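Omission of a single protein chain aside, the complex is shown with its protein chains in their original locations.
The chains carry the letters A, B and C, assigned in the order they are written, with residues numbered from 1 in each.
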Amino acid sequence: MKIGVFICHCGENISRTVDCPKVAEVCRNFPGVEYSTNYKYMCSDPGQKLIKDAVLENKLDAIVVGSCSPHMHERTFRNAAISAGINPFLVEIANLREQCSWVHDDVEEATQKAIELVRMALEKVKRDKPLTKIKVNVTKRILVIGGGIAGIQAALDVANAGYEVILVEKEPSIGGHMSQLSETFPTLDCSQCILTPRMVEVYQHPKIKLFTYSEVVKVEGFIGNFKATIKKKARHIIDDRCSGCGLCMENCPIKKKAYNSFEENLAFRPAIYTPFPQAVPNIPVIDETICTHYKNGKCGMCVKVCDREAIDFDQEDTMFVADIGAIIVATGFKLYNIEKKSSGSIYKGYGEYGYGKYRDVIDGLQFERIASASGPTSGEIKRPSDGKVPKKIVFIQCVGSRDESKGISYCSKICCMYTAKHAMLYKHKVHDGEAYVFYMDIRAGGKMYEEFVRRAIEEDNVKYIRGRVSRIYEEKGKYIVKGEDTIAGMPVVVDADMVVLASAMIPHDNAPLLARTIGIPYDKYGFYNEAHPKLRPVESTTSGVFLAGACQSPRDIPDTVSMASAAASKAIILFSSDQLEREPVVAKVNEDICQGCFYCKKVCPFGAIEVKDIKDINGIVFKEVAYINQGVCKGCGTCTATCLSKSIELAGFNNEEIFAQIAAL
Amino acid sequence: MDKEKWEPKIAAFVCNWCTYTGADLAGTSRIKYPSNTKLIRVMCSGSVDPVFILKAFERGADGVLVSGCHPNDCHYNAGNFHARRRWDFFHKLLDFIGIEKERLQFSWISASEGKKFADVISKITKDIKSLGPFKAYKQMNSEFTVNFPEYNESSNSINKELQ
Amino acid sequence: MTEKIILKDDFLKICSDLLSKGDTLLAPGQAEYIRIKDISEIILNTSALPPKTSFKSYAFPRSEPLLYYKRGKNDVQIIDINVEGKNIVVIGAKPCDAESLSIMNHLFTWDYEDEFFTARAKHFIVIGLMCSNFDEYCFCTSVGTSPVSEKGSDLFLIPLDENTFAIRIVTEKGNEFLKPYTEFLKDGNEQNSAMITKKVKFPEIAFDKDEVYEWLGNNFESPKWENIGNVCLSCAQCAFACPVCHCFDIVDEDYSYSEGRRMKNWDGCQFGHFTLHASGHNPRDLQSKRYRQRINHKFRYYVDRFGKILCTGCGRCSRGCPVSINIKEIVSNCKD
Partner (left out) sequence: MEVLRKYASELLEKKAVAAVIGYVRVSDKRTRPAIITNPEDTSSLVFDNYCLNNLSVYLTKARIKALCRTSDKPMKLAITAKPCDVHSIVALIQENQIHRDDIHIISFNCGGVVKDFGLEFSKETLASKCIHCESQKPVYFDKLFGEEKKIPAAEDKQLQKINEIDSMSTEERFEFFKKEFDKCIKCYACRAVCPLCYCQRCITDKTIPCWIESSSHQRGNFSWNIVRAFHLSARCTGCGECERACPMDIPLGLINRTMAIEAKKSFSFVSGRSLEIPTLVGSFDVKDSDELFM
């Protein structure tokens, strides 16, 4: 092998403390070195030409450049190598600037170190193998999981870019939590009014295939080539026959057996129902658990009234398998269940606030429904217990959030704003009412946010008390809220008619399950981890899986929408070429000697390692070995060090190369 | 060996994303540190095999440093966590076998910790200097030293053993 | 053959003289033949079982360099190693070990002379000592030797009583060796020592080596091999403990980026990779085939080639076998 050594002076940056001509001279005598020179600026055009000419003239097979950090100019010199006809991975950089000339004073010492660094690079380059970039085909279809505002936005963005979208929502209708809200901060515009057109657009979009009342049960494959299995739960309604007239719901004799979860359990629903009137698609589902037909085979009232014969009691769950290229996870959040104190959970609950015990102690989403014009009280603020208008209402912030003793250390980010909104809505509707807010801090960062809170305090006279509430109990029809005003430094007691708890946002219970299905990491709460907290906030660490909305961390609507659009654009970037190109620094298994212990599979942070069966002539599996999916592997090499039989090598950093460097120390 | 003149040889296995970049930052910030340590760049601290360290000792290193991203900052999420467990055992093993603890050191150095990088290198160099040459391994290696081009008969240890 | 008589104390005087001359003295210890530093370490005990390893490693070290090399810019510099043999005196070699070097010598000289072995072997003086004990693994009598065999010894000791030995001069080399010490020797009578040797209990002959030879020739595909192969763990402990196993492997060992040396290391035919070809093909891929090879090599192939059984019947391989495979039992079973 003929190797060329090129020592760069970097102006004076290197040559000030490293005797570059001497380094070049000494290196000329190392085994394998055919050509060795030094030059003022190797990265300059003439410098690159020098490299190219030297390669062609001396028929060099590989080059070592002694210059600045590879993070600076590795790409430059690799490109120079390509133009000279050398494989770019037969280029090694000896870091003579950042890790030598700039950090040492003594010329002799620095020169000696420079020689040794070049020697190490030389030994490595001798063992380098030519590598080619890996190409992966891309299926230009995206799976969006979750039909809330995040999923809707992402689906629309990708679809409008011209790519097919599969949108999966587990509820009978898309819309998510946003469809439950009455008004939105800080503009107080009606949530339904801005959301519904989007929902309809999704439904009607030719590029979007909508699966509601469905779940993703299995995801295989890797970036550009996923295969997702979607379970469409039985609605017992034949989709394309139903006109959404609603007669079946009206005539269903079962009226009060089940709470309407859309109304946050403040109202009942029939056994055949749509969650809310504007549901998309406007097709009901039958709740098998309460429907009389499934109990004794009788009733069938809905069948009688449906003139389109859309009811099918025997419908079963169906499975769909779809090839997709990317996934956007937008599964959203749920609220901290304040009443529960289950011992196994990290969430400890707030028994002292009496949620679940007192019907007028409610959470934020319940208040949204009470305040909503389409809600159970048609927008009038009434107590769930007796329907009276509360004259004194207490809002408590940070119920769950920022309270490590109850299991959550993070801030849910939106509660300060929605509490201000709730208090304001209350004051707008009950003019003579009194509203108190117990808070820890007001966190109102955002456009017009601080102004919004000020408005609640100053214009609407909401009484903000800085302090925590220790206990709530009922006395003579009133709820006694015992708290503390930390600014005044004295205890506070409010005899409220109604209490609204701003409970924390937490991930759905089955968020970890879905994460494991897709193969993305999550934190201890179940929020999905982004690839990099600053620079890659919408990507998961699994290539081709993007995150949008509150499934990653608590977010408000504008943040969620921008994140959804960002995730969509990441997917669109992915779809903009037919093939993916990636650095060939990936691990590879020697199947002959792999023993199949799968420790590599356990340590792989990306789930790139699969089980591969090795069969004999008769097709009988006699051995299982690890197989590394080159599309998924990111080249960290953790598997190579874990492998006991050393059957895995990381291309570009293989063990032979590292041993050679050690030998040349 | 002349102790006055003896300079330790130290190998550092550093991850590409944090410590190597941190070392670059030390350079950019012109923070000076001893020149005894030479870096071997790997993709992740999780990919450093204990045998690399043994090899470095065999090849005459007096000390070895392994450094990666801080916990939770790994470019690959979890490589450094696996590394941490591995080193816990390996360090204990070497200690039990009688290799001075300071010969093998570990650190977390992020891309923004140029100063820390220089400090760690200075510290390990100082530690190794105060320990002196790695006699235990050097002794084992001595049977390999042949003076080229003149062949030194006495260096053949097996012969020595027989004589 | 002449026989002399020597007092134990006088014999030890000879030993201490050898030590002072700088010769290497070996004597059987618990686990191996230990290098004597002080004559008090010499226990001439006829009833001890053979140590766990023989003294073959002093002629055929478990690891030795063959040459040193250095890669230059355009060439490779090589330095050869000249083995300078120095006298090695084995004191009280078990009769089953004494013969080992002469058996191995055939292999190391038959076409190319392995000077690493021969240079050392020719400086060996083997002083055998009669053996008076055996256990369930001993079968020297079955391979044509015995506890009183002088084969391979240059001098052979037979204790006449606690303080006197009959010393038989077996070879010219032994004779030469004793010349400086004639003052310690008295003339002996062969009949006296024969009286002693006759009383020695021999292990029962377990098999007829010629029958075994025949059977091996006809039973290459016997199912018996498979039964053993299933149990054997391929550890090759047997080969490493064997006084006459001589397989070796040659590897280059780098110790810096440009220098290294070529090593000759012990190898064992029971290792799965022993016969692994570069192509990936392994003609002895199963343990049964490897075990078959081991027995065939010892009791047939070596006989074919050099006329000797490659086994001294010391029983070390069986004594140390982690799964209690007894070679005596297996070879005895080599019949229909």
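The definition used in the following text is that a contact is a pair of C-beta atoms (placed from the backbone, for glycine too) under 8 Å apart; a residue touches a chain by one contact, two chains touch by 3 or more.
Keep in mind that this is a model prediction, so the values were computed, not measured.
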Omitted chain's touching partners, listed by label: A, B, C
For subunit B, the residues touching the chain missing from this view: 50-51, 54, 58, 71-72, 78, 81-82, 84-85, 87-101, 105-108, 120, 123, 136-137, 140-141, 143, 157
For subunit A, residues in touch with the removed chain: 592-593, 595-599, 602-603, 620, 622, 624, 642, 644-647, 655-656, 659-660
Subunit C residues touching the omitted chain (full complex): 31, 52-53, 62-63, 136, 229-231, 233-237, 239-241, 249, 251, 253-254, 263, 265-266, 268, 271-273, 286-288, 320, 322-326
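By definition in this document, only the chains that are shown with their structure count from here on.
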Whole-Å separation of chain centres (CA-atom averages), subunit B against subunit C: 44
Rounded Å distance, subunit A centre to subunit B centre (Cα mean): 39
For subunit A paired with subunit C, centre-to-centre distance based on mean C-alpha positions, whole Å: 70
Overlap residues in subunit A, where contacts from two or more other chains coincide: 663
For subunit C, residues that touch 2 or more chains besides their own: 255-256
Contacting residues of subunit C [partner subunit A, same complex]: 71-74, 254-258, 280
Of subunit A, residues touching subunit B in the complex: 69-71, 95, 97-100, 102-106, 109-110, 112-113, 116-117, 120, 521, 529, 541, 585, 603, 605-606, 634-638, 640-642, 650, 653, 655, 658-659, 661-663, 665
Complex interface listing, subunit B residues touching subunit A: 9, 11, 20-21, 23-28, 30-33, 35, 38-44, 46-49, 52, 55-56, 59-61, 74-79, 82-83, 86, 118
